[in-house]
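With one protein chain removed, the remaining protein chains of the complex are shown where they sit.
For chain A:
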Amino acid sequence: MADTHDQSGTPAGEQMSQQTLIRVIAKMTIPFILVFGCYVILHGELGPGGGFQGGVILAAAFILYGLVFGADELRRRIPPPIIDACMALGALLYAGVGLASVLRGGTFLDYGMLEPDHAGDGEALGMALVEYGVGITVCSVMVTIYLMISERRATVRRGEVR
């Protein structure tokens, strides 16, 4: 949001103090948003929420960072190759759990076969892993959407982080 102040005509000093306030509040709240997002993903099979909601909350924390400190700073902190890899990693984790239950002798996504002696534990384990997969994919795709729509120039300058 940093560049919107250019058009609004606020005095430089006031603009600076507003930005300081926004930065301090963002730095204070982002860790809590991250922890809450992880909590929602990790407790998906126990309470309300799950991979999708938790992934969105995690992405909101990253996007808030990008809005306050600039998308380039966000790209510097989390390199886009890692975000791209995470998009595929989550989907692979989901399908991998399904394949694992096939290899254990069950049908595709039959979580009970992950621990045949304790079917309930196997189900909880399978669902937890599946929720992590959904969360990772959703989070990285949302961050990607933000990075893509926040770009102004069509090209990357030489030496710039993409």
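Keep in mind that, in the parts below, a residue touches a chain if its C-beta (ideal position, glycine included) is under 8 Å from a C-beta of that chain, and two chains touch if they have at least 3 such contacts; residues count from 1.
The criterion applied here is as follows: contacts and distances are computed from a predicted model.
Between the listed names "PTS system, mannose-specific IIA component", "Putative monovalent cation/H+ antiporter subunit B", "Branched-chain amino acid ABC transporter permease" or "Xanthine dehydrogenase subunit D", the UniProt record for the complex's undisplayed chain reads "Putative monovalent cation/H+ antiporter subunit B". Take chain A: the residues that touch the chain left off the picture are 1, 3-4, 7, 40, 44-50, 52-53, 56-57, 59-60, 63-64, 66-67, 84, 87-88, 90-91, 94-95, 98, 106-113, 116-124, 126-127, 130-131, 133-134, 137-138, 140-142, 144-146, 148-158, 162.
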